[in-house]
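All protein chains of the complex are present and in place, except for one that has been dropped.
Order of writing sets the labels: A, B and C. Residues in every chain begin at 1.
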Amino acid sequence: MSDLAPAAREEAAPAAGGEAVSAPAVPVAAGPVAAAQPGARRTRDALHFALRNKKVVGGGIVVLAFLALGLIAPLFYDYGHSEYVGPQSSGPSGEYWFGTTTFGQDVFLQFVHGIRSTFLVGLLGGGLAALIGMTIGFVAGYVGGLVDEALNMLTNIVLVLPALAVLIILHTYIGITSVPSQALFIGIFSWPWVARAVRAQTFSLRTRDFVDLARLSGMGSGAIIRREIAPNMSSYLFMTFILLFGGSVLFAATLDFIGLGPTGVMSLGLMMNNAVHWSALQLGLWWWFLPPGLGITAIVGALYIMNVGLDEVFNPKLREM
Amino acid sequence: MRRYFARKVAIYLLTFFVAVTLNWLIPRFMPGDPVLRMLTRTSVSNPDAIAPMREYYNNVFGLDVPLWRQYLNYWAELLQGNMGISVWLFPAPVTEVILDAVPYTLALLIPSILLSWYAGNKVGALAARRKWLDNTVLPLGYALTATPYMWIAIVLAWSLAIIAGVFPVAGGYSFDLQPSWSLVFFNSLIQHWFLPFLSLFLVAFGGWAIGMRNMIIYELEADYANYLEALGAPRRLIRRYAFRNALLPQLTGLALQLGVLVAGALVTEIVFGYPGLGRLILMAIQNQDFFLLQGAFLFIVIGVLIANFVIDIVYVLVDPRTRTGMTGGAA
Amino acid sequence: MSLRVDNLKVYYRTLRGDVKALDGATFTVADGEIMGLAGESGSGKSTLSKSLIRLDTRMRLVEGGVELDGKPLPIGDQDAMNAFRFKEVSLIPQYAMSALNPTRKIGKMISELLGARGVKYSEIKPELERRLDLVGLKREVLNNYPIELSGGMKQRMVLVLSTLLNPSLLIADEVTSALDVSTQRAVAETLVEFRDREFVKSMIVVTHDISLVYQIADTIMVMYAGKLAEKAPADVVVNAPRHPYTQLLISSLPEVGVRYADRKLAGIPGSPPGLLNPPAGCRFRDRCPLAFARCVEEPPFVEVDKNHHVACWKAQ
């Protein structure tokens, strides 16, 4: 569930044709327009446009609102999300905003706890995938040669393996019982497209003057990647992380839904799993299964829309569209 | 071009090799013992029976030879299409169990992948052209692609099958039918197929639509588009070119999305009680049926590899750059 | 008079306000004239060349007018302008390497483009083939995809295509910057030849390479900070420039023929003023060794000699 369509674009050409194909190249950040401006002004500019971009602001507000809800709301409850506190199977009411489960658990409380897990798995899973993907992409793209070949092979293999199937297998053997470990496994299998895209980007940046200059001045490869190449792709990397975040969230929801989620913690996928298993559909307990899906859709959708907005911010050509 | 394909095939073969090895490796070094499973299943209460039965099942599952032999046997059997015997559905061969389920999964996957790709690209291209369409398709597309597959399945099952009663709630075809080449049976198949298909289609459609919309916008900023505009070419021609060029990354995207779509199909099947691979995998997990799980895993890997290869071929057919770039000659 | 530009002002819209990238240009290009257009980046030369054929979405025509062959060119109106493009005004873009649709065979693309412009491909094909011969391209390239052509081939292909309908004005934007020296020369010569054969009436060659301009251009116009600085016959500009900026520009080159490649002029201290709120008066005065009190007034772009226009108080 990682890379949704928006990502396919950045990925584009290297996937099929290798370098020989002139790509509908990675559109962001490294473009001449952005590069011509000094760093501080670029950042200021980006911020300026970001705050005026409806997509970025709207998406950001939705995401932050959910984050705040997940962080704050559980603090107001003196009972746990699994406790039987109310009447069984009752619809939304003033006391139980999202109604109660068939056992009398508070759906709203489960929902806000689920949002916590959602953000956690998104941050950790997306973060890890970004880290792996970028590291491999940078190294492959900068070092080149045999290292590139080997990493490319690795990337291609992981890319073709269907991640869910692999995770199911791994789960069955190892057992994944906490959100961080779930995020870890998701991260391990979501990075390949990032690695490819970053590699292609690095490839093109590697021959730029400022990188040559840094190399001549005796800077090490690691430092060059960190100080010269990465900052020039920072906006792109940030957007990549957003996509990975959304992908991780969806992936985790899928795992939770088929019962491979963490135990003892509430997640939105688990809520759906519970609702389905306890016949909420047949018994008409819509308040049990609609909120978690809506929550995921809202968070991930808002992130994706933010991503398009950021794309417009970082890529001035698109602003007028 | 030959080099291109040779490279691709090499990667696929290597992936296959890794997948098979991984698949073979993991259960053998992880806790869990299929023999014990069978002994538990048959509820042996006679202590004397345990040792001989253990030996017997070890033999049935091919676990009574050294590891390296097991590995070679695994390959040998696999190449003959034999993936061992299911523990959960003992004594049914894994291949047989899987082959019974695969048609259903493919019937969901292939149409939903192709149609969502086609329709998504068309609509996405249209959206890039018209502001009002863009303003509706874009949010809808993002909402759809951000929707978890099972949730859309849940909503469809709840609203259309349970509340409205327009569609059946479970099964591959009506339970009062025997398979036959009749219209009634065909209708029943389609009815049971439609909702799972629709949920897969919708989510994927959203992704392709916004993907195409964004791609086109980038393509319209490409040099060739600028040049054509400077030469006064009408927008229509430029858009046509942009669409076609935008299709290529979308095609690559298709290869990338296969795994995700397969995952979507699995959870969708579970929601709709559709008798495909998804349910089989779920049961295999719950019953720790390693052999069945391995079989299903390999099957998915092979399926994805084949699909990738097909996409590679199509890519070469539609993108002259890969074709001519490799042969180096004019057509 | 082929091209007449009158007090043309084209600004870029930005968040902080208008960037006055082209702030009042008045000049003419005669029939048969190849005019070289030089200047640092940000001098307004690209803005000028772009606005003559297609304003991009951020550019705004503020005032001024353009006449081509006596007819007004509606450069502020994208749709009206379309009728003139290709047929009257044409462009060889800087990005000639990637100007051709990568997924169409070249001939097919040309035929589709012509078809869309109401020209029959079959009728023009013989002429197209002749011109391909002329630039040394095999006719088979029409059956090729752009990727099958080398950089130089693509450059020539674009040259042929852009001039196919015998436009009155051709804008060649940095046509040689991506080519090696020998190819550069060939392209430059082809430009002259096309003019000589009257495939195009007049030409504006935007370039960084003064030596190239010097070789092929009849006149050279130098821009600085959104204003015209000097326009004169090529040898006059190189050998006897009047504007201090042009003088510094020429003298800072070790010898003619070395590219200055869009770098800041090492020999001139300071940098050009921002064009968001440019100071009144001569825009070069902060860096000008000859600056004096009057320079706070804006110097007009006047003819100081025959065909020699300069915007500098000292030159008058």
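Basically, a residue touches a chain if its C-beta (ideal position, glycine included) is under 8 Å from a C-beta of that chain, and two chains touch if they have at least 3 such contacts.
Basically, contacts and distances are computed from a predicted model.
Per the UniProt record, the absent chain's protein name among "Phosphoribosylformylglycinamidine synthase subunit PurQ", "NADH-quinone oxidoreductase subunit K", "Fe(3+)-transporting ATPase" or "ABC transporter substrate-binding protein" is "ABC transporter substrate-binding protein". Contacts of the undisplayed chain with the visible chains, over the whole complex, involve A, B.
Residue A:Val276 is the one among A:Val276, A:Ala298 or A:Val313 that touches the chain not shown. Across B:Ala19, B:Leu78, B:Ala101 or B:Ile311, the residue that sits in touch with the chain not pictured is B:Ala101.
Among B:Tyr4, B:Tyr74 or B:Phe167, the one in contact with the hidden chain is B:Phe167. Panel shows chain B; residues 31-33, 36-37, 39-50, 52-53, 56, 60, 86, 88-92, 96-97, 100-101, 104, 111, 114-115, 118-119, 122, 161-162, 165-172, 174-180, 182, 184-185, 187-188, 190-191, 194, 244, 270, 273-275, 279-280, 283, 285-289, 318 of it touch the chain omitted from the view. By the touch definition given at the top, chain A reaches the unshown chain through residues 82-84, 88-89, 102-104, 172, 175, 177, 259, 263-264, 274, 276-279, 281-283.
The rule is short, and it goes like this: only the chains that are shown with their structure count from here on.
Centroid distances built from C-alpha atoms place C farthest away from chain A. Summed over C-beta pairs in contact, the chain pair with the top total is A-B. Note on chain placement: the centre of chain A and the centre of chain B lie 22 Å apart, centres being C-alpha means. A straight line joining the Cα centres of chain A and chain C is 46 Å long. Counting partners per residue, chain C has 98, 102, 147 as the residues that reach two or more other chains.
Counting partner chains per residue, chain A shows two or more touched chains at residues 22. Here chain B touches chain A in the complex through residues 4, 11-12, 14-15, 18-19, 22-23, 26-27, 30-32, 138-139, 142-143, 145-152, 154-155, 157-158, 162-163, 206-208, 210-211, 214-215, 217-219, 221-222, 245-246, 248-253, 255-260, 262-264, 266-267, 270-271, 281-282, 285-286, 288, 290, 293-294, 296-297, 300-301, 304-305, 308, 312, 315, 319, 321-322, 325-326, going by the rule given at the top. On chain C, the positions that touch chain B within their shared complex are 53-54, 81-87, 90-91, 93, 95, 98-105, 112-113, 116-117, 140, 143-145, 147-148, 158, 161-162.
The touching residues of chain B, when paired with chain C in their complex, are 222-224, 226-234, 236-237, 241, 244-245, 248, 318-321, 324-325, 328-331.
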